[in-house]
Structures are given as C-alpha cells and as structure tokens.
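Removed from the display is one protein chain of the complex; every other protein chain stays in position.
We just call them A and B in the order they show up, numbering each chain from 1.
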Amino acid sequence: MIDFLVRYPRLGRLFDLLLPLLATLAALAVGAIMLQLLGANPFVAYRALLEGAFGSQNALADTIVRATPLLLVGLGICIAFRAGVINIGGEGQFIAGALPATLLGLSFPDAPAIIIIPAALLCGFLGGAVWGSIPGLLKAYFNVNEILSTIMLNIIAVQFMNFLLRGPMIDPVQLQAASAIPQTARLNPAFDLPRWVPTRLHAGALLAVVLAVVVYILLWRTTTGYRIRAVGFNPDASRYAGINVKRNIVLALLLSGAFAGLAGAVQVYGVSHRMITDGSAAGFTGSAGFNGIVAALFGKLHPLGAIPASFIFGALIVGANSLQRAMQVPAALITALNGLVVVFVVCSDIFSRRLARRRQIGVAEVGSKGAGAQGGGGAGERPPTAANVGPPDSASAQPAPPATAAKVGATIKPVAHVAGQEASSD
Amino acid sequence: MKRTLWLSLLLILAMVLVACGGTQTDTTTEEQPAATEEGAAEEAAPTEEEAAAPEEAAGPFRVAVVMPSGINDLAFSQSMFDALTAIQNEMGADNFEFVYSENMFVVEDAAAALRDYASQGYDLVIGHGSQYGSSLQEIAPDFPDTSFAWGTTVDTFGIANIYAYEARSEEGGYVNGVLAANLSTSNTLGVVGPIETGDAKLYVDGFVAGAKAAKPDITVNVNYIGSFSDIALATEAANTLVGAGADALTGTAQMVVGAIGVAEESNVPWFGTQSSQTSLAPSVVVANQVYDWTGVLNTIIEQVKAGTLGGESFALTLENGGLVMDYNPDYALPEAAKAAADEAAAGIAAGTISVFGGETAAPAEEPAAEAAPLTFGMILVGPKNDHGWSQAQAEGGQFIVDNLPGSEMILFESLNSADKPEATLEGVVDDMVASGATLIFTTSDEFEEDTLAVAQKYPDIVFINSTGDDAKTGEAPANLGNVMSRMEDMKAVAGCAAALASQTGNIGYLGPLINFETRRLASSVFLGAKYCNENLRAEPFDDLGFTVTWIGFWFNIPGVTLDPSEVVTSFFDTGTDVVLSGIDTTEAIDIAGQRAAQGDTVYAIPYDYIAACDIAPDVCLGVPFFSWGPAYLNIATAVANGTWEQSWDWLPADWDNLTDPALTNVGWISGPALTEEMQASLDQFIAGMASGEINVWTGPINLQDGTAYIADGATATDDEIWYLPQLLEGMDGPSE
Partner (left out) sequence: MISQLFTEAVLIGILTSGIRLATPYLFASIGEMFGQRSGVLNLGVEGMMLMGAFAAFYVTLTTGSPWLGLLASILVGTLMGLAMAVISVTFQAEQGISGIGVYLFGLGMSELLFKKMLGTVETVSGFRPLAIPVLSDIPIIGPILFQQSAMVYLAYLLVPVAWFVLYRTTFGLKIRAVGENPAAADSLGVSVKRTRYMTVTLGGALAGVAGASLSIALLNVFQQNLTSGIGFIAVALVYFGGWRPYGVLFGALLFSMVNALQLWIQALNIPIPFDASELLIMMPYVLTILVLMFSAGRVRKPSALGAIYERGT
C-alpha cells in the first residue's frame, strides 16, 4: 500500500491529510464494540454523535466554540514543541490568563467595551505569558524540567483561583447569600465578545484562526521563529551558531503560556462571562489545556493544521456528550473513547512517517544520499509557502534521535535544512 | 504491510458503521431501553409530537437532570438520583421517566446538556449544581414552555420558568455536631471538607455551631483539602485529625469515602451528610443527614403539571422533612446523646433554635385572621439572608405567610444593578402578577420611582413601597401605599447606648448613601448620643465626637462603594470605639468582633435585623431592628378582605414590647456587651422616650452649616424630621 502511495504522490498527500481522521474512525470502531457490550446500538449512537456535533446551526456553533480554546492552546503548544519543550502547563496558564482578564472587567464595569475587551484579552495574554515563563526560566536557568514544573504550577494556579473566587473576587451577592457559590459577578454584558446570535458562536473563534496564521508567519517567516525551531531541532548546533538557546526556550514557553492565557480570557469574555470554580482545573478550563496538546498533535504541530484538528477534536467532545445524552451510556465511556481516539491518532502517525521515508528513498535514488537515511526532512527544504500546510510538513515529521542528529547538525546548514522538521520531544 | 491491511479493514468497518448509522433513523426509540441502566428507563430521543407539546398531560412526565459528579458518589449527585428513582418507583415507569448526564463538572458541557434536554421537550430540566446557575439564567428564557430547576440556591433570577431549591445543610450539620459533641470524650472533633464554599461550608459551619452549642469549650478542627475528588488526601486528613486528638469525625462531599474508613479503623464515630453512608462502615457511622429531594420534586412536578413553570424556591429543612436524620440502627447510641440530638432537631424544626444564632424567641401565636387566600410578592434589594434590612423584610413577609391562612409569598431577592443587571423591577412585577400576586411589597427606597411606574401599569394590584413618600406627597395612584417605621426613635436609643459605653468619646456611624432617610437616621443617633452623654453619663465628655462615613450604597459593592470593612477598621484605628451600622449588612459588628478577639476594647451596634448581635455577642451593645411583620400582616389582611385603603404610614414602636417582633414595628434589644449600669441608664432613657418626657428632637438644633433648624424649646414636626436637609451641627461627615 505504501508503495502505491509513493507512486502516486497526490494520493499520498491525501492519505497524510486523512490519516488522523481515519485513525479516529478506527477508534470509534473499537468504541462501537464497547457500545454494543453496553447494550447500546452503535449506529444510533454515532448518529447522535454526528448530529450533536454538526446536526444543526447550534450544534455546529457549539463545536466551534468548544474548538476555539483548543486551537488557541494548541497554537502555543505548536510553538513550545517546535522549540523542543513539552508544555503540559496549559491548564494553569489558561487560569492565569483568565484571572487578570476577569479582574480587569470587574474593576472597570463602566469603561467602554472597545477599550476593555482588547485590554482584557491582552491581560489574558500577559497573565498566561507570566505563568508560562516561570517553567521557561526554571528550565533555562535552574535546569528544572518543564514537565515537573508545569504539573506543579497547574495545581498552584487552581488553588490560587479557588482562593480568589471564594475570597477577594467572589460575587458580592454570593458573599451575602448562604450558598456562597465560588464565582465572580457576571461581567458587564457590554463586554461580551460579539456573538453570532442566536448561537453561542463568538468572535473569539475568528481571532483564533487569525492568530493561527500569525503564529505560522512567526514560526516560518521570522528570524525569531527560525531561532525557536532551530533550538528545538538541535540545541547544540544552535548554540554553535550563536543562538541564545536559553532565551529562546524561555521565549517559547512564554509564548506558549501566553496563548493558553489568551484562551482563558477568550473563554471568559466569549462564553462564561464570569469565572466559576468547582475546585478542579477542568471544571473551569474544560480540560482545554490538555486537549489543546492533543489538538496540536492532530494538526501535526503546525499552526494551520491545528485549525481543522481543533475543530475535529471539538466536534468529538461536543458530539460525544450528545451521544451520552441520547444513549444514556455512562459518561465514563466517552472518556475512554476519547483516550482511544488519541492513542489511535498518535499511532497512525507511523504510516505517515513510513510514507515520507519511502518517498525520500525514492528521491535519494535519484539524487544524492545525503542525510536522508537519518531522516533529514526532504520536504522541509522547500520554501515555506502556504501550500505546504499539512502534507509537506507531516511528510517531514520523522524525528531523528538527538544523538545522531547532533552529528548531522554539526554545522549550521543542516539546521536550516530541516527547518520544517518536527521537533521530537527533546 | 500486514498491519496496514488490518488497519484499513478496521477503517472500512468504521466507515460502514457510521454510514449505516446515518440511515437508521426509525429504530431510535426501540433501541433505547437496552441502553439504560439502573432502572432509569427512558426514551432519550423524543418523537416530534412530544417535543412540540411538552406540557400535554398525555404521556409520562419527563425529567432530565444534569449532575456534576457520578450518580453513585454516595453524596450530592446520588441524593438526586435516588430521589428521582424513588419517584419513578412510586409513579411507575409509564407515568414518569428521567434521563441524566453525570460527571458534568465542565460548566460549558453542562450548559450544552441543559440546552439540549430543553430542546428535546422534557417537561422539567434540572441543573443539579450551584455552578450551573449562570448557564440556566441564559438558557431558560429561550425555552419559555420548559420548566427548569436548579440548586442548591434560593435564586430563581426572577425568571418565570425557573425553580430553585436548596438544602439547609447547616441544620443537619448542627444536629450532627450536637451528637458528636455528646459522644466525644477528648473534647476534640474533626471535619474533612473539600473547599470552603457553598453547601460544604454551610454543613461544616452548622456542625461547628452544633458542637459548640452542646459543649461551648469543645475544639473542632476543620481540614479543607482543596478538592472534591482527592480521596487519598481526604483520607490522610482524617488520619491527621484523629492524630490531633479528634474522637469523632465528619466530612462532606464525595471524596470523604476513604475518610470513613479511617473512622472505622480508628473506631471513632462518623457522621455523614448528603446521602446515607452507613453501608460503608456500619460499625462507626452514627447518623447521616440525608437529602430527600422527593418532596421538593413532587411539589415541582405537581406545579409544572398544573401549568406553573417556576418562580419559586424551595428549601429542604428538618421541619419540612426534606432533611432526614438517618440513624444507624446498629450503632449503640447513648440515650442522652440521642435525646440531645432529638431536642436540637426539634428545636430547629420549630424555629426555637437558629443554627447560627443560638436560641431565639418562639414565634408568637397570633390568632389567625379569617381571610381569603392571598398571593403576594416581595422584592428585596439585597439577599434574603443578609442579617440586615432585606432579611428583616423577608421575615415580615414570612410573618404574613405564618399568620394569614392560605397566603403565599413570591420572593425575589437581590434586585440591584450590580447583582442582577438584567433584571428590572417591572420585569419582576410582571412575573409576580402573572403568578397571581395581588399585593406586592417593593422594599427599598431605590425602587420608589419604578414602583410608581408599575403601580400605574397595574391599577388593580396593591403596591407597598417602603420607604418612599409618594403616598404622602400625593404623587402615588390610589393603589400605592408607603410604610416606614419610626426607626428614628430606636436609633436615638442606639445612640444613647453608644454614648454610655464609649470610653474615648468618639462614635462612628457607618452610613450607606445620602438621602433624607439616612440623614435623619444618622442625626437621630447623634441626638440620642448627645442627650445621654449630657444627661445620663456619670462623667460626660466635653466634646462628644461623632463622625459619619458614607460608603455609597446599602451594602458593599467592590469597586463601587467604599469597603465597609475598611471604613470600620479605620474608625477603630483612629480612636473611635463604638461604631453603629446604618447599612444593610453586618461589617461593623464583624470587624468589631475581630478587633475584640485581638484584645481591643471596641463595641458595635448593628442594624435592621433582630438577631444581628449573634455574630459577635461580646461586642454588641444592642440592635435597633425592624419588625415588618405586624404592619405587613395588617396590610395583607386588608388587601385579602378588600378593605385596604391607601395610606402613608410612619409606624411607631410599641414601647411596652420593644423586644417582641410579633408586636412592635421597630424595636431595640440590648446586647451582652451592655453592662448592668449602662442598661439601667438606657432603661431610664427608653422610659422617658416612651412617656414622651424625652424628645431628642427638641431645639435648639442647628444644621451642620450652622443654620438654626429647630428653635429653642420647640420640637421638630414629622415633616421637619422626614425632610431633614443636612446633618446636624456637631456631626462630622458630608451632608450631600
């Protein structure tokens, strides 16, 4: 089959594009068996899933609303991964962005919306940036691994939120009411992001898509982006090339956190219009900080790829909840199913990489052998135009073991050479 | 290669599955029963007709519920699931169906679920979590034919198709606390809590109050673990509490299941709440406060069937049987402990024990007037349990319900632009009239103008606005009356008490916003203080300091008003030792209590609400309170009998029964901080006021700017008091 796809490159690219989708379907097939075991008709169930995600104007809007924070977080994840750092602190950064953004709106309830909304989004961006830069600084200057620090910082952010929402920031009504629900007052309705009435679709979705393009330009059209990617691909070589590795790691985590923080602000001003906590991170974030990682990976860690990927993952979440309601299966099944989808999609990537390698070998047979055997990305050599969204990039998605990559990257050139390369996790 | 083929096969299979799913539309309902579990039979996807006509009597009553945790959490969610199951068993699956979504801790997902269920035409959609309120507030208006319910809260947002329900978990907490204190020999109790909010906080606070009521010197250690799900930490918290000496444990929320095991292991009694937890540790669980929602749900269901879709709030209480003290029959509970608990439960049910306020007087048994049934509305500016103005108003309404047979109250609280920017007085009144109210109390001068407008809109409905003067000025149509009580007299008493108690000679007054009413009240305090300083104090101050600070509204709105806590603090920091509250809420006494705990000698006089001293009895000189019940009952009875006539009432105190809210319109109850000596002087003052010998509004009185207001020897007329243009000479603080 791979031979066939290598022979017909267009089909091969289509295959690359469709692969996550196919893997999702495969996972759903396994899910069908589970549904059957629970006594639910899988056909009916999946119909409910599709209808719940796409079946009506409202369903579609809900899907996009759910996808928006995933995309924003995902953009940050793309930046971090490209720099070779795993940012699993999205949950905390989301909260760290939402808090100052909400505080701003609450503090100036009478200010004009035209000032407050952009300022609040900026607050979210900065709040997330601050929270994201902490693991960045810790990693760069104290050698504290970002996985450890982000896990810890997530919990610290949640506790901080709980304290603020049941204390200083609590809705004055709740303070006096016996129920004392830990939530802030509702923001002035004038501050709501523009909404496509009667659905819940808000302008944050558009913002996220625009930012995806911005991040794409940042990563592939600017020196800053080039440096970030170079650091991710090969820190040692980058250092020899005079790139400040530490600074770029901090920058990547800072930007990554900033986007998660922005997602938090957008969620407050677009959807919830107040902050509310049930004590856990997920209660407020909807797990966007984690799911955004998954969405980014679905999108092959490419900002533009993250757009359809978040949409599909958002649809899966919205649709699965609707499935739960229609079939009255335990919610746990949905969680398990989501897990299966993630696993299947990451596993499917191997086919994409195999195909890429076969193509490369094909190229190598014609041209020089070069570094091809070690997985230097053929497609990455092409100038980064909009056309190489997805296929060319994923074609180059084969990471090289750092040990060997270091040899290849002894000079600066190969680093540039693999500019489109997926950075493996360090 | 093989793997590739295999995967492709799977993919094809998946696609076929989905494709087939798209065509199988008609089998939907037949397939459903297999998908249900635990007897919750339902058809999730309704047929079109059902969706179109949700309220038709034909067919089963259909309920959908969204819950934040699992249906088998042995706690909050399970209590609702059990109630729905019980109702289904009672009514039969043919007449009652329900569906649910559990683990909806993501508010956004819950909102989508609520909206979806509503659009599917369920008769009643329940959001069983206080975090769902803001979502329901937005969803319910889009489905005016669907009834919604949510809890735990009392807030229906004034939306006609929302019911609210709450569990007064502090009541069972109190009983559990009494039990635990009685069983404890180490005099230390332990509590495991999730986060210090909401239902959990109420329960824990109730437990502490009950324990302290039974044994004032008992120690109750509370561990909040910061999570509703961390069972391991909750368990270790229980271990820690036992290690710190606790010999009886309780805890609330779903993560305490492991802590119960610790109780069993350590062989210390456990007290449960929300659902029965006896099955987890039959040897140590003494009693559980069980939330039984069936009563509330049945009432709601009946009302929905009858066409009333919301607008009312319900509470589970020990009195109405919604809270059940479920004793473990296998636990050998000593007679004395059980008796103490029964007494506490009975006291709470009868209203003689208020959980956070110790003993209160039993409600007076008034001969019930013969009257036609009456539905009346009551609109509050603040929450109904603010321990202040709004609570006093709400209790006035309750007094009608208790004493006028067949009367029903529709309560709407917190109508103000900060809390409910969307709600308007007119909208709330529309809903109340639609629900059958023929008498509506609008209980703030903030509502004065709007009340005038709605009174013109609804000429057949009687409106009572306190504390406006439209009926006095003649602006009001014939169906609008005003009620105000002569709080001025009680304020003078309060001022007297302050002057008697002060050691620094500096008195502070925490004022709300500036208008005629607040000026005359503050000035009455001043005049009372001035009189008693000059005439009744053993060593009068030469120059009694009296400062008024206005916060800008009736209660604290962060960012809008001054923070009353800070105002009070700065009073105390600058040499003032008595602060009187003129605002609706309790910051003055709160802060005074804290300062006293730090060793400062300070006093406070709260306002409005009869039991406000309970917050910090040791610093409380007394409280001037409103008792709207008698006046409101008169009005309601007159309206019900069709004999009501417009009036502007400025109701005097019943000087012989100043402490009895069933008799007087305004009153004064001295606080524990008043010494016997001071009390004697104060009694002298009160007696003088009652007989008319003392009138603090006797000239010469000058306005703040020095203008003579009341001539020497003259006494102020009602109008001169009511329309006081400035504060008085000798008072510091702005007049405008």
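In the analysis below, contacts are C-beta pairs under 8 Å (C-beta built on N, C-alpha and C of every residue); 3 or more make two chains touch, one makes a residue touch a chain.
Given the structure is predicted, the values throughout are model-derived calculations rather than measurements.
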item	value
Residue of B:Val65, B:Ile218, B:Leu241 or B:Ala638 touching the missing chain in the full complex	B:Leu241
Contact with the hidden chain (one of B:Phe157, B:Tyr224 or B:Phe526)	B:Tyr224
Of A:Ile276, A:Leu337 or A:Leu355, the residue in touch with the unshown chain	A:Leu337
Chain B residues touching the omitted chain (full complex)	37-38, 70, 72-74, 103, 190, 196, 219, 221-227, 229-233, 235-237, 239-241, 243-244, 246, 254-255, 257-258, 260-261, 264, 279-281
Residues of chain A (touch criterion as defined above) contacting the omitted chain	34, 38, 86, 88, 138, 142-145, 147-149, 151-153, 155-156, 159-160, 162-163, 167, 290, 293-294, 297, 330, 332-343, 346-347, 349-350, 353, 373-374, 399, 401-404, 424-426
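Following the convention adopted for this analysis, only the chains that are shown with their structure count from here on.
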item	value
Gap in Å, rounded to a whole number, between the CA centres of chain B and chain A	43
Residues on chain A engaged by chain B in the complex (per definition of touch)	1-2, 22, 25-26, 28-30, 32, 38-48, 50, 52, 58, 62, 65-66, 106-107, 109, 159, 162, 166, 171-173, 176-183, 185-186, 188-189, 198, 271-274, 276-280, 282-284, 286-287, 317-318, 321-322, 324-332, 348, 351
Chain A-facing residues of chain B, complex	1, 4-5, 7-8, 10-11, 13-15, 17-18, 20-22, 24-25, 27-28, 31-32, 34-37, 40, 42, 44-45, 68, 99-109, 112-113, 115-117, 129-131, 133-134, 142, 152-155, 166, 170, 194-199, 201-202, 226-229, 382-383, 385-386, 414, 418-422, 555-560, 585
